[in-house]
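Structure below; questions to follow.
Only one protein chain is missing from this complex, and each of the others stays in its spot.
Per-chain numbering from 1; labels A and B assigned in written order.
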Amino acid sequence: MNWSNIFSATLSAFFGVNAMYFALSAIGLNVQFGYAGLLNFGQAGFMACGAYAVGMTAHYYGISFWWGIPIAVVYAVIFGLIMGVPTLRLRADYLAIVTIALAECVRLIVRSVTFKKYFGGSDGINQFANSFVNRTPFNPSSKYSLYPFSDSVNAIGAVLLLVSFAVCSVLLGHMLAQKWAKEERQGFQSKWIICGVAVMVFLLVASKQTEYDGLSFKSLVVGWILAAIIAGFIYMLMRSPWGRVIKGIREDEDAVRSLGKNVYSYKLQALILGGVIATFSGIMFSVSRGSVQPDNYSRDVTFYVLTALVLGGLAKVSGSIVGPMLFWGILSFVDAFLNELTKSWGGHVDIFGIPLITESSHIGVYVQVVIGLMLVFLMVFRPQGLFGNKKEMALDGR
Amino acid sequence: MNPGDQLKKRLQHFVALLLVGLAVFGMFAEPAHADDLAVKVRVQNQVQDAGGKTKKEPVAGVKVVVADASGASVGEGVTDAKGVALITLPAKADYTVTLDESTLPDGFALQEGDAERQVQGAAFVTSTVTVNYFTGAANRATVGWWSQFAQRLADGARFGLILAMCAVGLSLIFGTTGLTNFAHGELVTFGAMIAYILNTDRAITPWLAFPVAIIAGGAFGLAQNEFIYSPLRKRKIGLVSQMVVTVGVAIVLKNVFLRILGGRTKTFAAFNNQDCKRVGPICVTPRDATTAFISLIILVCVALALQKTRLGKATRAVSDNPDLASSTGIDSQKIIRLVWILGGMLAATGGIFRGLDEGVGPFIGSDLLFLMFAGITLGGLGSAYGALVGSFVIGLFVEVSTLGIPIMPGKNWPAPLDWLHNGVPSELKNVPAYVAMIIVLLVRPQGILGRRERVG
Partner (left out) sequence: MAADEQTLSETARIARAALANVAPEPGVAKPDPIMTAEGVRRSFGGITAVDVERVEIQRGSITALIGPNGAGKTTFFNLMTAFDTPDTGKWWFDGKDLEGVQAHKTADMGMVRTFQLTKSLTKMSVIENMKLGATGQKGEKWWNGLLPFTWMAQEREIEARADALLARFKLDHMRNEYAGTLSGGQRKLLEMSRALMTNPKLVMLDEPMAGVNPALKQSLNQHIKGLRDEGMTVLFVEHDMDMVHDISDWVIVMAEGMIIAEGTPDQISSNPAVIDAYLGAHQGKSLLEDM
């Protein structure tokens, strides 16, 4: 067993591209499901909107790929309208069914031979993001780590990394405090700050183990900064009167309607806002690989984002950032662990004579089983996420 | 013991059960063989038989070459009697597969796609990636439009019956408990899988294997209710949360099935390779005719049972108004249990029939799930008859929509209009069904047979 491999894979995934684009998508899903209570099962469709908008710029429209960003937003708004207009007056389960069916339609259409001219069929679209890929400062063929004091990081980068570690730790400390602090006091408390600092030091040392190629690293920097900015906006928005109406709708839409709010319009706004944010997730994911592939936007992606969100906690901005990090951390741990286990057992994992793993492709199956179990158990026992608010949990029992 | 602990215990039991199940079926599963990375090229000739149905026949002796990204050849092969050439590869990377058209038999020409195909490194989810080539005679024999239409209608009716059988349980479960079960497709797969394992791996006669699989399907449905949803209801977990739980259950089951069955689609040992018999304008195999007939009988029985028997009436009463039903002395938990058993058995039957038709794979049920939803929505959520009729209509619609109406001889229409003329491409044949569902929701949200006040 090579534990250092497992450890390195886990940590790299913790801050990696997958966690980044899941975080963007989860922030959007959080607006829809966490705050407004809209069960959108078509998040992958919104992500595909973003990915294909940037992909099609060069492939079909023949324009600079940067135009893809405004086009993506337009796509997402249109997609949100198609999804929301027929269903938002109806019960929650209709929304779930229609959103998932529409997202599936999108996937079928973009991967079809019929529309290959526009979307590139099942191969998708490749090499469209050169103006992003070839942009300095990060060299695609070099390796980078998140360790601020490594040779590949300059002074500004080091400061930025240190600051983001600090923010991460304070956030985590605050979340821990919410969960376990006995006395109810507002603001940060010193012992939790110490806890946060400890986490930060740990992350700092551990970050030495992370390793990304130049393109991933560039996408990471852009993506996480984007996620932080959007998360900040959502944080503000949810504390505004608009957010109050949205949260009210989640609790009881009839009550909100009786108070003169146009519930339908607010639900549509939340659906579209969440969708537009998810679009950026699709954009970031596709540019981080320099390609768009239709099967990266299957329904399972929506479910995984949902699992990641529930893991971090619904209706909390921090939950939608930390959730995807933990989600990919756990998955990569399980994956790397099983890989190492299989290797050290000579390519076979038999338990009581039952061949559980006989080839490396079987490991993916168990990783997905872990996702499914995580979703079930979280939804039943920890709907507020791993770091749920104590008070709100108490209210759930009613 | 408080309900929470009890739930925890039950869930633990369920997980344990799942693992044991996995273990047991793991023993049944195919003998393991370590696959090298490979591209599997399959060349098939498409022939239309007398009924206008496309049959695929393997083409042997065709040469294919695989080149890496730099254009250097990494391997080549010639298709065998099954029309398959397996070319092993050094690593997961991007490759180009090229079919040598000069090696095709005389009179054969490639029909869909180019001779040169791209295979992406990302496509290696399993160790083998399949590339399909289809050939055909340059001039396809044309069959009259009406006989094609009759054939599609017959196929559609058959598919509709199977879909209806799968969907009735979903609708009944929704009606009695309010739960939208995203794991219902897995009940369908489960039936097909058990039947396949018993029939093909264990070589048990289908007359025993299929009923056993159906009973197992009922037991599986019951187990899901007892170990997952019943405790959740007792704990008063919200319906939306329960719906998310079903999604998790679906992910788990789908992957367990994938591990047991493997990724490839398999055919039953029983009733394979039948020739179709001509009945008027249509052509149907005895197997398909039998499954359609049995499906029809089962569905009529279910409808009659709901209409006439005491239990059926009680089921409908619980669907209409659970509170009222329980105040009149109906044990709603008993009804729900019954509905899960019935739903599981019907889904298993549907799965077996679908498997006979299309082969057994780990996703045959989940691929049907949205069509079931479309059918149920069309018929009115929660109404069993609605599900029956709606699913039948959707099944019919999906099959028939692939046939165009030759009244618009325009050349360059935008896709949806072109579909009207040429038929929906089969890769997109589910799309019109989903669109129909959305239009129904927009115009008549209660569905064809639903009543207005059921909604919202």
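The rule is short, and it goes like this: contacts are C-beta pairs under 8 Å (C-beta built on N, C-alpha and C of every residue); 3 or more make two chains touch, one makes a residue touch a chain.
The model shown is predicted, which means the values in this text are computed figures rather than measured ones.
> Among A:L39, A:V256, A:M284 or A:I371, choose the residue that contacts the chain missing from this document, as touch is defined above.
A:V256
> Using the touch definition up top, pick the residue from A:L172, A:L273 or A:L356 that touches the left-out chain.
Checking the options A:L172, A:L273 or A:L356, the one contacting the hidden chain is A:L273.
> Touching the absent chain in the whole complex: find that residue among A:G68, A:P148, A:G243 or A:G319.
Here the residue in touch with the unshown chain is A:G243.
> Out of A:F233, A:F337 or A:F377, which residue would touch the omitted chain in the full complex?
Final answer for the missing-chain contact: A:F233.
> Of the residues in chain A, which ones touch the absent chain?
That gives, for chain A, the contact residues 233, 236-237, 240-245, 247-248, 251-252, 254-263, 269, 273, 391-392, 395, 398.
We take it that only the chains that are shown with their structure count from here on.
> How many Å are there between the centre of chain A and the centre of chain B, using C-alpha atoms for each centre?
30
> Spell out the part of chain A that touches chain B in their complex, as residue ranges.
Residues 37, 39, 41, 82, 85-87, 89-94, 96-98, 100-102, 104-105, 108-109, 112-115, 123-124, 293, 300, 303, 306-307, 310, 347, 351-352, 354-356, 358-362, 364-366, 368-369, 371-377, 379-381, 383.
> Name, in rising order, each residue of chain B that touches chain A in their complex.
So the residues of chain B in touch with chain A come to 7-8, 11, 15, 22-23, 26-27, 29, 32-35, 112-113, 118, 120, 122, 125-127, 174, 180, 228, 232, 235, 237, 239-241, 243-245, 247-256, 258-259, 370, 373-374, 377, 381, 415, 425, 427-428, 430-431, 434-435, 437-438, 441-442, 445, 455-456.
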